[in-house]
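Heads up, one of the protein chains got dropped from this complex, but the rest are sitting where they should.
Up next, chain A:
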Amino acid sequence: MVHSPVFKQNGNVTADVVVIGSGAVGAMIAHQLASAGHSVVILEAGRRFKRSEFVERWRNMPFYNRVHNDFQGLYPQSDLAPAPLYFPPNNYVGLNGPNGSAYQQGYLRTVGGTTWHWAASCWRHLPVDFRMHSTYGVGRDWPISYEDIEPYYCRAEEEMGVSGPHDVALQSPSERSRPYPRDMIPFGYADKRVAEIVNPHGFNLVPIPQGRSIAPYEERPACCGNNNCQPICPIGAMYSGIQHVEKAEVAGAVTLDQAVVYKFDTDERNRITAAYWYDAERKSHKIEARAFVAACNGIETPRLMLLAANERNPNGLANSSDQVGRNMMDHSGVHATFLANEPLWFGRGPAQSSCIVGARSGDFRSKYSANKMILNNISRVGPATEQALALGLVGQELDDEIRRRAARGVDLSISLEPLPDPNNRLTLSATRKDPLGLACPDIHYDVGDYVREGVQAVKDQVAQIAALLGGTEVKVTTDFNANNHIMGGCIMGENNKDSVVDGWCRTHDHFNLWLPGGAAMCSASVVNTTLSMVALGLRAADSIQKAFQNGEI
C-alpha cells in the first residue's frame, strides 16, 4: 500500500522518509522507497523547470557564453539557494590553497540536480580502486569491496539505461555479473580512425559506457546524435535525475522545490527527529520522519552537516570523527587540443563516445596518478570559428578555415586521480553568507604530489598520441580544471574514529541518517563517478528498507 506524507495547515509535514536533494542519487532513493510503499518527501533547494525551457534558453545564449561552456546559464537559479556560477562568477564557494582554482565546480541546484547537464558517462571503479592502500600503499581502502558494490552497479546501470560494450575486451573493468542493459553506442568515424592509429602503439581505446541508447529505453527516446548532451539533451534521450524524480512522484513521493534544508533536531540517543527547511518566502517549516537522507552532492552534504551543528553535536552533525568536510576530491584534469593531419570530424553522434584507458591502472600507481583521456566528441565548429575569425579571414577562405579546423580538431579531456587528504577541507565561511543567512562553503585544495607527478606521464602520452595523428598546434593546459566529480566530504569507513559513514552510507553518529553519494567515496579512481555515487545511493536505499523491516527506525 502506498503511504502519503501528511501535510499540516502550517506547512509542516510528517513522512516515513525525507530525502534532501533531488539529484540522481536522491531521486533514485526516493523512487525505491516510495515504490516500496513508504511515504516520501523530497526537499529540493532549487527551482523546477521544463526541459523545453532549458533548450530554448541555451539556443538563445550568446556565442561567447556557449563556446566557453556557460552550462549553468540556462538553468535559472533560486534566489535563495545559489550554486557556484561562472558567468559572471559569483564566488559562492570560496576557494583557497595551492590549487583552489582547480576546484571550481559547476553543479546545479534545481529539481533533477546536476545530471541535467552532465555527459552521462557511466563508469565503474576498478576492483583494485577499493584497495588502494593495501595494494599500492597510498590513499585509503574502502570498508566495502568491489564484490559488495557490484550488484548495485548492475542496478544503477539498469536504472540509468546504460549502453556499454558486450565485448569483454572493450570493458573496463570486465568483472561483471550481468551484461550492460544495452550494447555500446556504435563508434563514429573519429573513434574508429583514432583506435586504428593509436592502439597498435600500446594505447587502449574503449567505448564509454553511457546513459543513453540508440534504441528507445523505457520512457526514453533513442539518442539521435544531435551532440548537445552538455548542457541539455533536447529530447531527454540522455539519462537525468529528473527522470527518477518523476518516477518517484508516480510512486507517491512528493517533491517540494525551493525548500532549503538547514537544521535538524536530535533526541537523547542522537537520532534525527526532524529537519527544517526555508521555503521561497523564507518561512521555516519542519518535517518529522523516521529516516533522513541527505543526497545534496559532495559539497552541499558536508556543508549541511556543518551548518546543522547543535548542542549535542557542536562540531556539526555526523562529525564526531572531525572528518566532515575533509578529504575533498575531484578529478583535477587538463585538456589537450591539436589539429590532426587528416579530417576526423569529431562531433558526430553523442558528446561522449570513446576514451583511452590504457593508463587506468598498474604498479606505477604506488608512485603517481593514473589517467584517463576522453576523446571529446563535441562539435568543434564553435572553437574553429573563433580561431578562424581571429585570423582575420573573410569570404570563402573563412568558410574553408572553419571547415578545415572543425574536421581536424581534436580535444582530449584528461582526468587524474587525487588521493584523499584530510587537509583538503571544506569549512563554513566566517564572513560570507547566502541569501538565507547560511554560511557559504570555503574549500582549501591542493591536488597533491601524486597528481602533479602523474601530469608528466600525461604530457608524454599526449605528445605520443599527437605525433601519431600528425598533430599541429598541440596545446596542453597548464592549470588544472575541475571535473565536477565531487567526492570525499563525508568519507566512508569502519568507525567514527576516522570516518563519517559506514559501508551503507549510514552515519556512525545517527542511526537514522544516511549520506549517500560522492561525499562517501574513499578513492576517486580516474573515471567519472556518478555511477558509483548512484550505486552507493541504491545500497543506502536497501539499508533504509532493512532498517524499516527490522524495526530499527
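One rule holds for everything that comes next: contacts are C-beta pairs under 8 Å (C-beta built on N, C-alpha and C of every residue); 3 or more make two chains touch, one makes a residue touch a chain; residues count from 1.
Operating definition for what follows: contacts and distances are computed from a predicted model.
Enquirer: Out of "Sorbitol dehydrogenase", "SRPBCC domain-containing protein", "SoxAX cytochrome complex subunit A" or "Cell division topological specificity factor", flag the one the UniProt entry gives for the chain missing from this complex.
Expert: "Sorbitol dehydrogenase"
Enquirer: Please identify which residue in A:175, A:196 or A:473 touches the non-displayed chain.
Expert: Hidden-chain contact among the options goes to A:473.
Enquirer: In the full complex, which of A:341, A:366, A:495 or A:549 touches the chain missing from this view?
Expert: In the full complex, the listed residue that touches the missing chain is A:341.
Enquirer: Can you tell me which of A:484, A:499, A:512 or A:543 touches the chain that was removed from the display?
Expert: A:484
Enquirer: Among A:129, A:434 or A:502, which residue is in contact with the omitted chain in the full complex?
Expert: Of these options, the touching residue for the absent chain is A:434.
Enquirer: Applying the definition given at the start, please give the residues of chain A touching the unseen chain.
Expert: Given the touch definition above, chain A has residues 49, 53, 55, 57-65, 67-69, 71, 76, 79-80, 82, 86-92, 94-96, 100-102, 104, 106, 186-189, 214-215, 222-228, 230, 232, 234, 335, 337, 341-343, 345, 347-349, 376, 378-379, 381-387, 389-392, 394-404, 406-409, 411, 413, 429, 431-435, 440, 473, 475, 477, 479-484 touching the missing chain.
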